[in-house]
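Every protein chain of the complex appears in place save one, which is left out.
Chain nomenclature is as follows: A, B, C, D and E, assigned in order of appearance, with residue numbering initiated at 1 for each chain independently.
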Amino acid sequence: MEPEKYQKGMKVLRTMGDPDGKMVAESLKTIEELAPGLSVSVVEFCYGDIYSRDGLDLKSREIASISALAVVGSKPQLMDHIFTGMVTGLTKREIQEILVQITVFAGFPAALNALQTAREAFELWDANAAGKQE
Amino acid sequence: MEPEKYQKGMKVLRTMGDPDGKMVAESLKTIEELAPGLSVSVVEFCYGDIYSRDGLDLKSREIASISALAVVGSKPQLMDHIFTGMVTGLTKREIQEILVQITVFAGFPAALNALQTAREAFELWDANAAGKQE
Amino acid sequence: MEPEKYQKGMKVLRTMGDPDGKMVAESLKTIEELAPGLSVSVVEFCYGDIYSRDGLDLKSREIASISALAVVGSKPQLMDHIFTGMVTGLTKREIQEILVQITVFAGFPAALNALQTAREAFELWDANAAGKQE
Amino acid sequence: MEPEKYQKGMKVLRTMGDPDGKMVAESLKTIEELAPGLSVSVVEFCYGDIYSRDGLDLKSREIASISALAVVGSKPQLMDHIFTGMVTGLTKREIQEILVQITVFAGFPAALNALQTAREAFELWDANAAGKQE
Amino acid sequence: MEPEKYQKGMKVLRTMGDPDGKMVAESLKTIEELAPGLSVSVVEFCYGDIYSRDGLDLKSREIASISALAVVGSKPQLMDHIFTGMVTGLTKREIQEILVQITVFAGFPAALNALQTAREAFELWDANAAGKQE
Partner (left out) sequence: MEPEKYQKGMKVLRTMGDPDGKMVAESLKTIEELAPGLSVSVVEFCYGDIYSRDGLDLKSREIASISALAVVGSKPQLMDHIFTGMVTGLTKREIQEILVQITVFAGFPAALNALQTAREAFELWDANAAGKQE
């Protein structure tokens, strides 16, 4: 482990994730069970390295990530980044528009499936918010 | 042809394209030679419909488009949208960062090939700018 | 909305969809809930524009669509176009053969997964037909 | 080698290829140089097995193949099947329309790049035809 | 059917499949129901031809297959080849490492989804082994 880069990655993850860090911790635990040491690579490389780079704000990075994930067609990761996108300031409508853009470059099936995932993510987000207000 | 939507599309294309519209006109002519009426669909659907939607600014739409095209791996269209991205206000560094993000979601080959295309686009852009200053 | 193109698109959709148009109406409602105005783009662009073009009959367009969707690997849209393919005159066997072709160009996994989707579509189609005969 | 299936495959290849079989022979020689025995697999499996199946005519199989290759984005094989498509009776316009369909399912980049390949294939085809008439 | 190649394919399938051949027989029956004759093509081409080639041992072929299936993103076939990979001698850890490699070339989503499939495959494998010991 690279203590400095790991700390840097955890800092970004806390900025983009849930305030108490429970969901981030759970995600990393799940990844670690898939292959030993892999959660360390995710924190160090994805967040401590790539997401920590200068030259583009976090909100714009999430636009790029959501678009890429819609084209790749990977539902669980798209769901995660719709959440982190909203934490970094994207509105639901902006996320829908990012995904509507995809029709032009990857066709309607990729866009429609991603928009369906967004719909499910928005419902979960609202249910969570409602749960916290009670 | 849908006169209203076509006009709307041409207006967006002029905002995102070259000031005198020569490159846009040439692009549409090339597309029209590929299949009859296809250039009309591009103007009406891609620009008069999708790019004309509310809810996300043009610069953010270009972040999504550049990211999608890097994943799709389509060089000529990526080149075009690196140009229109710069017209809508993205810096070269921001475009590089959009493409570096791709390493996480689609791997290094997609990112490196897109960054190589960006490099060629930047050189062309600078050569054009130099040509105009003389 | 472009009234003329929308009407043209709805006409094609009625030719390819269910006789009473209930499934088409439901599909468009679902799409509209994914992003505002998107169902209009589907009707106008996909059906009023692309499917309404001259030069290739609807049955052949469905062969191309089913093949493309099998390669793209998008199950819900493949299911829809197996139904519309049968409405435009393709037999179950012909649809199976379109998908068997895919083994050569996109490998066995894409073909086998699409054939499994076809099997489920055929069962639904037969259940529907049986329901109507009663 | 499977003499029966190989003969069956060569028969289909002769139906779909050039009349004197020179181009087919050259293609198979090139493939054989890529990996020992691979040209036998191409003849036996692709043509002696898949293309020789009942239930769908050769012209419809080529619609499916051209569509799949446009989505896969593989230029040399798309070029070959545009030629064999024309031999089995598809017109240039029909091939353009198959590729225009792709915009809906795989986006404009895939469709435009395939249409550009088709344009080059049509020019080669016409040059060949002109050469034979002299 | 090509008796010789079919026998060759069944021999490889028995080497890579379950000792009593029940799962192989069931798999082939399922494939045959998807399209007539397709199970014969799978045995003859995939196993009697490709897997029976000289020049690379079965274990190394499974490394290539598992890697390809993780990139293609096809869960049922990946599951099957994780099983056959273990029969040909790959350890669970080696399979995890093959999939971790994918992060570099196809990104984290493809790798994480494949590792999740591997986890499910390992659990099934262990449950089967436990069932047999009782």
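FYI, contacts are C-beta pairs under 8 Å (C-beta built on N, C-alpha and C of every residue); 3 or more make two chains touch, one makes a residue touch a chain.
Keep in mind the model is a prediction, meaning the values are calculated, not measured.
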item: Displayed partners of the chain not shown (whole complex); value: A, B, C, D, E
item: Options B:S27, B:S52 or B:N113, residue touching the unrepresented chain; value: B:N113
item: Interface with the unshown chain - residue positions in chain B; value: 73, 96-97, 99-100, 103, 107-110, 112-113, 115-116, 118-119
item: Missing-partner contacts on chain C, residue numbers; value: 102-110
item: Touching residues on chain A - with respect to the absent chain; value: 2, 4-5, 37, 41, 44-45, 49-50, 53
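In the analysis below, only the chains that are shown with their structure count from here on.
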item: Intercentroid distance (Cα basis), chain D paired with chain C, Å; value: 25
item: Euclidean distance of C-alpha centroids - chain D vs chain E, Å; value: 30
item: Chain A and chain D: spacing of chain centres that average the CA atoms, whole Å; value: 42
item: In chain A, residues with contacts to at least two other chains; value: 46, 69, 72-74, 77, 96-97, 100, 102-110
item: Touch-based graph of the chains, sorted into line, ring, star, complete or other; value: complete
